[in-house]
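Complex shown without one protein chain; remaining protein chains in place.
Read from first to last, the chains carry the letters A and B; within each, the first residue is number 1.
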Amino acid sequence: MKSNKVVSKFFIYILLIAVTITMIFPFLWMLSSSIKFDRDIFIFPIQWIPDQPVWSNFIDIWTRIPLATFIYNTAKITLIVTLLQLTTSSFAAYAFSKLEFKGRNLLFVAYIATIAVPWQAYMVPQFIMMRSLGLNNTHLAIILLQAFSAFGVFMMRQFYQGIPDSLIEAARMDGMNDYQIYYRIMLPLSKPALSTLTIFTFVNTWNDFLGPLLYLTRDELKTIQIGLRMFITQYSAEYGLIMAASVVVLIPVLVVFLSLQRHFVQGVAAIGVKG
Amino acid sequence: MNNKKRFLAGVGLLSAGLMLGACGNGGSDDAEADGNVTLTWSLWDTESTVYYEPLVEAFEAEHDGVTVELLDLGSTDYQTVLGTQLSGGDNKIDIVTVKDIPGYSSLTNRNLLEPLSERAQDVDLDQYAGTVEQITIDDEFYAVPMRNDFYVLYYNKSIFDDAGVEYPQNGMTYEDYDQLMRDVSEKATESRGEKIYGGHYHVWRSQVQLYGILDGENTLVSEDYSFLDPIYEMAVSQQEDEIVQDYASLKTSNLHYSAAFYQDNVATMLMGTWFIPTLQEAISSGESQEFDWGIAKMPIIDGAEEGSTGGTMTSLGVSSNSQNKDLAYEFVEFVTGEEGAQVIADTGTIPAIQSDEVINKITSIEGFPEDEQSKEALETTNVYLELPLDENASEVETILNESHDNIMTYSTEISDGLKNASEQVSALKE
Partner (left out) sequence: METQMKRDSLKKRKLKERLTAYSFIAPNFIGFAIFTLGPIFFAIMLAFHQWDGSNDMTFIGLDNFREMFGDDRVKDALWNTIVYVLATVPLTLACALFLATLLNSKIKGRNIFRTIAFFPYVASLVAVAAVWNMIFHPVNGPINEILRMIGILDPPRWAADSEWAMFTLVLFSVWKQMGYYMVIFLAGLQGVSEELYEAANLDGAGRWGKFWHVTLPQLRPVTFFVLMILTINSFKVYDFVYMITQAGPGTSTLVLVYEIYNTAFLNWNLGYSSAISMLLLGLVLIVTLVQFLGEKKFTNQ
């Protein structure tokens, strides 16, 4: 019996190591490419540790493009979007999940249906509208674009479905109004779900490309993903610098993930418990 | 303006507040009180393009109170971003850089460029060596060429020396070139003891297809592409014999053509003249391996005149929604004129006006190969664009790219691939 357990543990670790290798491959390659000359990056056999490491790539990325500004812009947009997304989604999800009102189902279906429309289909009308509001070349445009996604509402609603209605009723008996219930009961209970949404929103906004590409054409407003493109010009592509910058901008995302990971796991547990 | 109103009406049904906001912004915002005018010029790669600043400075010096602002829309996605920025009749951009023919045809289809023939009455169009004709639709043109790059054959002299093979000659045919590639590849591989490629086709369709139109008999918007058959036969067989690197490998590995050439294992490569300053710079900075290089004219097919080559054109137009069309046109005329050409040539880039003086300037820049033949290689007789002007240029471009991709990855037989492209283009014409 015991040896059986050891064997199965052994297999689990073998599997885990295999998975780890598959998953960590890109990161190792990114790291190794970030200290290479451009001409050596796409050459076979893959050289994992370059003969002459080009450490200067990590200095050049800060001077060749205003990377610090880009990081600042991205961080600013990401933080605001995440905050807005969290508050408005959890707020709206409360109504969808715990309150009766006319048109609830219709409205909810409308929310879900919009997830199914590819953004590419309405990007141009959306752009023209934003511009007519004077929002072209503003961070506000990106924020407004990202902050009110249907996904957030859907997810939070699924989570709230898992919180028993009896809890709400009891609170009402105690004389709490809905705002108090939301603030004192739902929010604390949904901390884990909020962390989940935080990660998803954070990663998406941080890595967003098309939105900033269309809306932000001035250097002082651009975000990281657009900045990375600046290393690809009409006649050259500096992949060494792209990889170095990619490594740098990955760090904040990893920090956020690691610090929220514990909640993250507990949070999703409740999603869709009641379908 | 009508379409904008319609759009607003449509959205207005959904949100009255939005309507208000939109109309509030409807007024013009460029009539500045102090008489100063700002022109906005859309372009790409401001950092790495050295001639933008001097051009702007020279123009501003001649025009008091005029500021030219550079609007960098990035090179990779230029057409997408420009198309979006100009949509809905926006007037923020005054001067538009047109990147290629599909871009030009999309802008003119959408009436986004101002017709220029009347404004350019006094301009000698002959100095553009026929390129203006290539972008004329119904006697009207909407942009003037600023840069005219054309293809030349770059070769690595060191590899040829090691192989003991004679350098590529001006006026070679494509068959000669095929032979030369095979020859130098075999001998150099032997003498160097490592794999040396005789040539290099970057993944662009034009790298192969351009040869087919050098005799002026056919164009690349066609309902019968069988004329490309012999070219593809040779290119595919070079690839099969590993005389050139495998297309599929290059495509999946993202290898840039410059990186391929810098490896010092590629003997020849057909590339645009824009690569001249880049190569000089790369060798002196150490980004490239060190070797001697030269250029020769693009190989031609039977029936083509020597000096025929393929080319790309960058041109300037005036946005039809600009509020300062006259001034914007003045800028266009300045940049595309003799004076602008000098400024561009000073930076080692080939402008659209290619006078002897301009060519001399390019060839005398340090690092340019010193042999006579390399200098002669810059003399052209006919320059054919990668795609002729056509209403459906961007659709045709997609079709040609897909066929090239299919053929070079062996996904389809050459004749089937070309037949398929012919059928698709014919269908567009209906």
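In this section, contacts are C-beta pairs under 8 Å (C-beta built on N, C-alpha and C of every residue); 3 or more make two chains touch, one makes a residue touch a chain.
Not measured: the values here are computed from a predicted model.
Q: With the full complex in mind, choose from A:124, A:167 or A:187 the residue touching the hidden chain.
A: Candidates A:124, A:167 or A:187; residue touching the omitted chain: A:124.
Q: Tell me which of B:179, B:360, B:381 or B:398 is the one touching the absent chain.
A: From the options B:179, B:360, B:381 or B:398, the contact with the absent chain belongs to B:398.
Q: Touch as defined at the start, partner being the missing chain; which of A:35, A:145 or A:241 qualifies?
A: Only one listed residue reaches the unshown chain, and that is A:145.
Q: Quick one: which of A:83, A:171 or A:253 touches the chain that's been left out?
A: Checking the options A:83, A:171 or A:253, the one contacting the hidden chain is A:253.
Q: Identify the residues of subunit A touching the omitted chain, counting contacts across the whole complex.
A: 8-9, 12-13, 15-16, 19-20, 22-27, 29-30, 33, 42, 44-46, 87-89, 91-92, 94-96, 99-102, 104, 107, 110-118, 120-126, 128-130, 144-145, 147-153, 158, 177-179, 182, 196, 203, 207, 209, 225, 228, 239, 242-243, 246, 249-250, 253-254, 257-258, 261, 264-275
Q: Using the document's contact rule, name the residues of subunit B that touch the chain not shown here.
A: Residues of subunit B in contact with the hidden chain: 2-3, 6-7, 10-11, 14-15, 17-18, 79-80, 83-84, 86-89, 102, 106, 109-112, 246-249, 251-254, 394-395, 397-398, 402-403, 405-406, 409-412.
In this text, only the chains that are shown with their structure count from here on.
Q: Report the inter-centroid distance (CA atoms only) between subunit A and subunit B in whole Å.
A: 37
Q: For a test of understanding, state which residues of subunit A touch subunit B in their complex under the given definition.
A: Within the complex, subunit A touches subunit B at residues 37-39, 41-43, 64-65, 123-125, 127-129, 131-134, 136, 213-214, 217, 219, 226, 229-230, 232-237, 239.
Q: Subunit A touches which residues of subunit B in the complex?
A: Touching subunit A: residues 4, 7-8, 11, 18, 21-22, 25-26, 44-45, 47-48, 71-77, 80-81, 84-85, 87-88, 90, 92, 253-256, 258-259, 262-263, 274-275, 278, 287-288 of subunit B.
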